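First, the structure itself, so that you have it in front of you.
Yeah, one chain of the complex is gone here, protein chain that is, but the others are all in their spots.
Going in written order, the chains are labelled A and B, and every chain counts its residues from 1.
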Amino acid sequence: MLNFTVRRIFLVILVAFTVSVIAFFLVRMSGDLATALAGEDANAQEIADIKKIYGLDRPLIIQYADWLFDALRGDFGASLYFPETVGELVAMRLPTTLQLAFSGLIISLLIGIPFGVISALKPDSWIDRISMSIAVAGQAIPTFWMGLMLMVLFGLILRLTPISGDESWQHFILPAFTLGYYSTPPIMRLTRSGMLEVLAGDYIRTAYAKGLKPLRVLFKHALRNAVIPVVALASVQFGHMLSGAIVIESVFAMQGIGYLAWESILRNDIAVIQAILLIVCLFYVGLTFISDLVNAWLDPRIRVS
Amino acid sequence: MTRHLFRRISAHNSILIGGTVLGAIVFMALFAPLLAPHDPFAQDLSKRLLPPFWMEEHNPKHILGTDNLGRDYLSRLIYGAQISLMIGVCTAIISGIIGSALGITAGYFGGRVDAVITFIITTRLSMPIVLVALAVVALVGGSLHAVILVLGFLLWDRYAVVMRSATQQARNMDYVSAARAIGCPTWRVVLSEIFPNVVNNLIVIATFEVAHAILLEASLSFLGLGVQPPDPSWGLMIAEGKEFLLFDPWVITIPGIALSILVLAVNMLGDGIRDVSAPENRN
Partner (left out) sequence: MMTPILETKDLECSFQISTGMFSPRKTLAAVNGVSVQLLKGQVLGLVGESGCGKSTLAKMLLGLQKPTKGDILFDGQPLEKFSQFERAARVQPIFQDPYSSLNPRKTIFEIITLPLSVHKIGTSRDRVLKAKEMMDLCGLASRYLNSYPSQLSGGQRQRVAIARALVMKPEVVICDEPTSALDVSVQSQILNLLMELKNELGLTYLLISHNLAVVEHLADRVAVMYFGEIVENEDTEQIFNKPRHEYTQKLLSSVLAPDPNLFTREV
């Protein structure tokens, strides 16, 4: 296991590095930073001056190295539109997004796991089919639209929740639910299949034979084993939620990094885009790493491949 | 026994229902010029935001009402199907080719080639699609073609992963050894011996990726970085209707329902095909 972990860490560093390269070059090619900084009416001389001042005339590789080293120290440069540095901006907005993603994950686990367990206990029953149908139907609904519909229903018509913004925890209910809903079906399915597999196992039958109460068997033995692959999946789903936060934050006008990313992309605020892209990618890399570790711990065959 | 039978029947049902609905939408898209009552781009500011037929002040000439620029909603809905379907299919083809090529190559040759390709897949999986797609589309400017290309070059990971493992399985079969022992050249072994045995997986993944692409385009267009106005992308229509959420909610309800139905149909079709061809892959 240690062997595997060490090898994986090398891989993770390599991927993180590659991803940083892509993040940098992708965004850099999106526009001439010098022109954006100089403003619309700048002439050629002013643009050339800006290039000198900001070091934009150096080879791209050098600029990348500079950016990376600064980023590792937390310095992401300056925003074109905000007075704060990019680092400060991100630090301000990141908690909102993390809270949102985390709430979404909790919701998807709170709905997905119990339904998965129930479905496994009574496979192909009406409750199983209904929950699977809801899952299938749910995955067809565009998240942003669902957010809007919920906003109309619960915020405007029923007036149960706030409509937009992120001041209080109530503001997080609808966005978190919308975000989490999309991850519920995979978690439900994995829990269901995991439970089915575990319940059919011999050691469960032994536990029953020993006379243990069914519920106790359920929680102590079956669930514990079935839930481990779900942890790995949840890790990956958390990453998807960070990504989905862009859309949800825009719908509900929440001040997270998703909304910030969208605004910055529309305004070509390159430093911000690069920073957010790098951070989200690093989150992805880290989350995938955790997921891989959990899966490898669970299935030793993975460690040797 | 009955459970097995039930699964097969419901698989066929899925294909039937999903296929029929999808077929209807495709029909609608193909014959849009004939079916649409009005020009989807024709504005008439005197007829803004007319409600659909189930509400009181509706106009019989516009069954589903009009949007904020007076354009007939039904017509825009019908033409919008063209956009969603085209994006879904084109993206699936591009990403399918890229992903399958990578996956089959990795699965067949193994070793260093596999290590490199797996690294590429891992790197791609470490990037959030929406964010990258947004950034790139901002780079090249939003348009139908930009979306198709960007999504096509991003959504290949599932193909690669599935094709890789399917190819690895096929590679270990004796009929591959027999073909090689006969002196069959590598390209022919891959195309003629292995590919027909993995193509089922490809089809199932392709249907799900069509749905995925359709939803992603809707999100991108909703955020203003996908298909640009005045094209009737359903996602864009939802964005345009956002302001009128409170008083004229149908403006966003209708395209949302349309999207959901289309994606649901495609997913059902994919589920059905998968259950029929390889039921063991259900979960």
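Here is the rule we use: a contact is a pair of C-beta atoms (placed from the backbone, for glycine too) under 8 Å apart; a residue touches a chain by one contact, two chains touch by 3 or more.
On a predicted model such as this, the values are computed, not experimentally measured, just so you know.
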item: Option from B:M86, B:A101 or B:C184 whose C-beta touches the chain left out; value: B:C184
item: Touch with the omitted chain, as defined above, among B:G23, B:P37 or B:P196; value: B:P196
item: Where the unshown chain meets chain B, residue by residue; value: 173-175, 177-185, 188, 193, 196-197
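Just so we're on the same page, only the chains that are shown with their structure count from here on.
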item: Chain A and chain B, separation of their C-alpha mean positions in angstrom; value: 22
item: Parts of chain B lying in touch with chain A, wherever the complex brings them together; value: 3, 6, 119, 122-123, 125-132, 134-136, 138-139, 211, 215, 218-219, 222-225, 235, 238, 242, 245-246, 249, 252-253, 255-256, 259-261, 263-264, 267-268, 271, 282-283
item: For the chain A and chain B complex, residues of the former touching the latter; value: 11, 14-16, 18-19, 22, 26-27, 29-31, 123-124, 136-137, 139-146, 148-149, 151-152, 156, 189-190, 192-193, 239-240, 242-244, 246-247, 250, 261-262, 265-266, 268, 273, 276-277, 280-281, 284-285, 288
